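Presenting chain A:
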Amino acid sequence: MFCLLLPLSLSGQTPVLKVGMELSYPPFEMTNERGEPAGVSVELAQALGRHLHRAVEIQNIAFDGLIPALQTRKIDLIISSMTATPERSVAIDFSEPYLKTGLCLLLPHESTAQSVAELDRAGKRIAVKKGTTGHLFAVKHLTHAQVLVLDRESAAVLEVTEGKADAFLYDQMSVFQHWQKDRARLKAVLTPVQTESWAIGLRRQDPLKGAVNEFLAGFRREGGFEALGEKYLKTQKDAFKEQGIPFLF
Partner candidate 1 sequence: MKKTPGTSVHLASFFSALAAVGLFLFWTFHRLHQPWNWAALFPYWPKFVQGWLLTLVISSASLLLSFVMGLMAALARRQSFLPLRYLSMIYIEVVRGTPLLVLILILFYVVGNAFGLENRLVAGVLILSFFSGAYLAEIFRAGIEGVGESQIESARAIGLSPLQIYQHVIFPQALRQSLPPLAGQWVSLIKDSSLLSIISISEFTLNAQEVNSFTYSTLESYLPLAAGYLLLTLPVTWWSRVLEKKFRYET
Partner candidate 2 sequence: MKLELRNLHKSFGAQRVLSQVNFQCDSCQALALIGPSGAGKSTLLRLLAGLLPVDEGAIVLNDKALAQDESSLHRHRKNLGIVFQAYNLFPHLTALENILLPLVRVHGWKPERARRHALSLLEKFRLTDHAEKKPAALSGGQRQRVAIARALGPGPGLLLFDEPTSALDPEMAAEVLSVIETLKNEGTDFILVTHHMAFAQRVSDQTLFVAEGTVAESGATADLFARPASPVLQAFLQTHRLY
């Protein structure tokens, strides 16, 4: 866990806003060449900080440790491309969704599968990352295939390229990126298996919720999301348009 302080001119006495995210998910949560947090979620967090007149501190926490960190007040918000699911809503609260995406499949190049239903058979192995919606979906809906739970995205991708898994069930953004990086050995079926919406995570009954939703509405109105999409997700936008898949934001 490493934290970077991004002071604003108006910090003064107001407490620092601690935002948790897992910095291993480009282009949303990542680190730049200087090792500082960067990406869509980081810029969103900074914009929110400006809106609330508070300094923002980014804390790098493993994805499945984010909710416990929020619950124990180590962080104030979760902005980590996290989907608002009914299960998670029991533990924490969510803002209005700010992005729509979907779960899809990363496959080995030779695979002919077109849908997750084809892969839900005995002998098939589906890799998922621990604690993600892909994990929850697999456990709930895949009754015949073997579910391989891995704690790192990179490990799951490795399993697919090495033929130790028949698919990686994960969100469209990452699947697309991995496919781009290794078109020779991988293949992506980007049609969403399940659509989901990302939202900002808050503690239950946190008064901050109103201000956060207000910010999100304003940010969208002013074209903030549009700008982020252009800056970070140009290639994805175009590729999705090509494949006729509705794009996020």
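Candidate entries met the following condition: all candidates are chains of the complex that A comes from, given by their letters.
A few notes on this one:
The rule is short, and it goes like this: contacts are C-beta pairs under 8 Å (C-beta built on N, C-alpha and C of every residue); 3 or more make two chains touch, one makes a residue touch a chain; residues count from 1.
None of these values were measured; they are calculated from a predicted model.
Interface remark: chain A makes contact in this complex with candidate 1 (options 1 or 2, touch as defined above). Those residues of chain A lying in contact with candidate 1 across their complex are 64, 67-68, 71-72, 87-88, 90-92, 127, 130-131, 135-136, 139, 148-152, 155, 158-159, 162, 164.
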